[in-house]
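Got a structure for you, written out below as C-alpha cells; questions coming shortly.
Shown here: the complex without one of its protein chains, the others still in place.
By written order: A, B and C. Residues from 1 in each chain.
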Amino acid sequence: MADLQVKVAGVTFKNPVIPASGAYGFGREYECLYPLSELGGISCKGTTLNGQNGNPAPRVAETPAGMLNSVGLQNAGIDHFIEAELPYLEKQDLVVIANVAGHTIEDCVEIARRLEPTSTDMIELNISCPNVKQGGAAFGTSCQAAEEITAAVRRATTKPLMVKLSPNVTSITDIAKAVEAAGADAVSLINTLLGMRIDINTRRPILKNNVGGLSGPAVFPVAVRMVWQVANAVNIPVVGMGGIATAKDAIEMMMAGASAIQMGAAIFADPYAPVKVVRGMNEWCDAHGVARIADLTGSVQPW
Amino acid sequence: MADLQVKVAGVTFKNPVIPASGAYGFGREYECLYPLSELGGISCKGTTLNGQNGNPAPRVAETPAGMLNSVGLQNAGIDHFIEAELPYLEKQDLVVIANVAGHTIEDCVEIARRLEPTSTDMIELNISCPNVKQGGAAFGTSCQAAEEITAAVRRATTKPLMVKLSPNVTSITDIAKAVEAAGADAVSLINTLLGMRIDINTRRPILKNNVGGLSGPAVFPVAVRMVWQVANAVNIPVVGMGGIATAKDAIEMMMAGASAIQMGAAIFADPYAPVKVVRGMNEWCDAHGVARIADLTGSVQPW
Amino acid sequence: MSYVQGEYPLIAKKNLAKNIYDFTIRAHHLAALAEPGQFVHLRVPGFFLRRPISICEIDREAGTIRLVFEIRGEGTEALSRINPGELVDVMGPLGKGFTLLPEGKKAIMVGGGIGVPPMLGVASHYGENAKAIVGFRNAAAVILTDDFKRVGTSCILCTDDGSAGMHGFVTEALKQELEREQPDLICACGPAPMLKGVIALADQYGVPCEVSLEERMGCGVGACLVCACRTVKDGKEYLAHVCKDGPVFDAHDVIL
Partner (left out) sequence: MSYVQGEYPLIAKKNLAKNIYDFTIRAHHLAALAEPGQFVHLRVPGFFLRRPISICEIDREAGTIRLVFEIRGEGTEALSRINPGELVDVMGPLGKGFTLLPEGKKAIMVGGGIGVPPMLGVASHYGENAKAIVGFRNAAAVILTDDFKRVGTSCILCTDDGSAGMHGFVTEALKQELEREQPDLICACGPAPMLKGVIALADQYGVPCEVSLEERMGCGVGACLVCACRTVKDGKEYLAHVCKDGPVFDAHDVIL
C-alpha cells in the first residue's frame, strides 16, 4: 500500500483523485455506488452569484473518444451551495473545492466573500468556461484580465485559491504566470477545448449553443503537454485534468507535473472510474516500488 | 452522380478530397492501390529550401482516436521536389499543391520563386508546423508575423496562395484575417494541436522531440469549430482538415464552411480512405438530392 | 436514488421490425429495483457516451429486464450487433417512472413509434384496467401489440397510412376513448407533437397526464446537467433534467 497522500496549496488530499467541476454535481448521485470518502476531493459544480439556467438543450454531442458540452453553468447560486450542498459535503470526509464562476470580477469577489466563513477547503476560480458569453473564458484568454480577476479574488479570500485555465490560448504558460503573480496558490488545467459538431441531415449544429467544450480521452495529449509546460513555468502546484480515464493516464499526468488530478467525462462512461483510478494508482505504485505517489509529480525526464 | 467539382482560389478540383501535406508523401506509395487521378488534389510533403533530416525517432505516438507526430519537416529540398517529384505528379491528373515551409521569410520567398516557373497549381504556405524550432508555428501564432510572411510570399508568386493555419492560438480568426489582408487567396486549417505522451514505465516522453502534433478523429470537433469561425470571418475560401476519416466527416466539414477538405492521419489507418470519402460523398449527395457538392459549403444553419 | 452498474448477460434478442431490436438482459438486482418508465444507460464498445434506453418490461421473478430500442445512429447500430451470451454494460434503473395508481384505478397508455415500449411495462401494472393506444408509421413498423394483450390490456392500433388498425393519429383514438370514458390517468410517450396533442386532450377532459421525454444525455444520473428540458416550477421556467427529474413528468410541468 503506497502512500497516496498529496498536498496542493497547503491542503492535504488523502489521494490525488478529484472529480472535476461540472462532471459530478455535488457527489450525491454516486453515493449509492461508493462512499465519497474514497476520493481525494471533489471540485463542485461551478457556482455563480445568483444561479442561472444555462443554455438550451441539446447540450451534449458525442465525438471520437470524447464529447462536447454546452451546459453553460446551470446552477442554483452561491447561497444555495452554502445552505443546501456544503452541509452534506462537510460530512463526507474529502476535500471540498468550491468552483467560482462569476460573470464579473465583482461577482467572483462576492462569491468568495460568502464562501470565506464556510467550511469550503479551497476555491477554484473558473476563468475558462467556454460556454457562457459574459465572463467565463474571456477572463482566461488574456493575461491582464486573468491577473486582475485573480488579484481581486485573492484579496477577498484567505482560502487556498486555485485558478482553472483555458487551453484555448496561444500561450497557457503566460496565463499561468499571470495568475501566479496575482497570488494564485495553484492552477488547474485544462478546461475544455472549444469544438463543434453538425448534424449533416438537418444541417444544424448538434448543440443549441452551436459550440461547446470538448473533453474526454481525445484531449488527453493536449492536456499532458499543457500541464508539462505550465509545471515548468510556475512555482505553484498544478492540478492536471483533461481526458484522464485510467490509473495509467493519471500517473502520466502526474509525471508531466500534476500534484493531483481531476476526472470529468470518463465518469459518464464509467461511474466507478474515479475509485478505479485510486485503486489502480495504488497498485501501480506497489508494482513499481513507488512508496509515495507524490514523488511521481514532475518526474518525467524530457529528452 | 452529383457534380463533385469545387473551386478554390480559382483552381478547379474534380472533387473536394485532398491528401494533406506530410501524410501522403508525393502519392507514389499509394499508386499501386488506386490511380491518384481519383483524388481532387494532393498537398505535397512540406518542402524547405535546402532539405533537412527532421527530428530524431521516435516520431510518432498513438493517442485515443489519434496520434502525435514529430517528424519535423524531413524533406529533400525544393530543387529535389521540382526535379524529382513534380514531373511525376504532373502526369497524374490532379491538382498539385506545393507545401512551402521555410525557416525564414527569405527562405519562403526563395522557394516560391523557384516554384513560379513550374507546373505547380497552388502554393500552400505552412506557417503552423509545431515540430520545428525556427519558423514553423512561430509565424502562425502572431498576426503580425503571419501577415509579414504572407505578404512577402504573395509578392514572390503569381500562383494561387493558400496559407495553412495553426490551431494553437487564442483567436484563429484574427490570424486568418491577417493573412487575408496580406493577400492570401485561401486558408487551410487546422494544422495539428500540440500534444505530449509519456511512457510511464521509462518516465520519458514517447516522442524524442518531447512534444508533437496531434491529428486524427480526436481533433475533428476542434477543426469543425475553427473552420466555421474562420469561414464566417474571411471572404477567401477555406480548405478544412483535422480528423476527417469518413465521407460524413467531410460533408460536415464542408457544411461548416470548407470549400474542399484535406485528409491526413486517417490514411494511415486505411490507405483507401481518401477514395472511399470521394465515393461516399457522391453517394450521400445522390441520396440527399444534392446536385452540386459545392453547394454544401457553409450550408450549416447556426441556432 | 438507487441504481447499479455492471456487465450483464444478454439472454435473448429479437428483431421486431426494421431497425427495432428486443433485448432481454438478466440483471437480478437491477430488475428488483426497476419501475415502469425508468430507463437504463448502456455502454456500447467503441462509443464514448452511454445510450439511454427505456425499460420495456421488468420480470422480477426471472430477474430480467426487456429493452426494445430503435437503431438511430452508429451507437445503437453497434448495440444491435451484440449477441445473446455476450455481456452488456448496464447502469440502472435510472430516473423517475410513471405513477402507478392503486388497484382498480384506470389508465390509458398512449405510445407513438419507439415511444410504445415503455408503455408496456406500465400497462402490465394496470392489466385490464388499462387501455393502450399505440401509433406507428405503417403496418411494417407495428410492434408489441400482442404483448399488450398478453398483459391483459386491450390495444387500439393506429397507423399514419392506415395500413394496419385505424387510419390516423393516436390523438384521434384518444379523443374517442375520452368521449366514452375518462380514466384516472393518461400516460404517454412519443414524439413532441403527439405529446402536445395528448396533453391538450387530457386538459380538455380534465384527466391527469404524465409524459415521458427524451433528450441527449450525459451521465444519466443528474450530475452533469446536459439533458435539460424546459419545465415550470413554482410558476417560473426551470430547466429540469430528463435523466433525474424525468424522464416522466407531470404534463402540467413541461413546456414542449
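Keep in mind that, in the parts below, a contact is a pair of C-beta atoms (placed from the backbone, for glycine too) under 8 Å apart; a residue touches a chain by one contact, two chains touch by 3 or more.
This is a predicted model, so every value here is computed, not measured.
> Who touches the missing chain here, B:Val6, B:Leu39 or B:Val71?
Residue touching the absent chain, from the options given: B:Val71.
> In the complete complex, which positions of chain B touch the hidden chain?
22-25, 28-30, 32-33, 45, 53-67, 69, 71, 74, 206, 216-217, 265, 267-272
Throughout what follows, only the chains that are shown with their structure count from here on.
> Give me the set of chains touching chain A intersected with the set touching chain B.
Touching chain A and chain B alike: no chains returned.
> Top contact pair of chains, counted by C-beta pairs?
Comparing chain pairs, contacts are most numerous for A-B.
> Roughly how many whole angstrom separate the Cα centroids of chain A and chain C?
Comparing mean C-alpha positions, chain C is 36 Å from chain A.
> If a residue has to touch 2 or more other chains to count, which residues of chain B qualify?
Chain B, residues with two or more chain partners: not present.
> Could you list the positions in chain C whose residues touch two or more of the other chains?
As it turns out, chain C has no residue touching two or more other chains.
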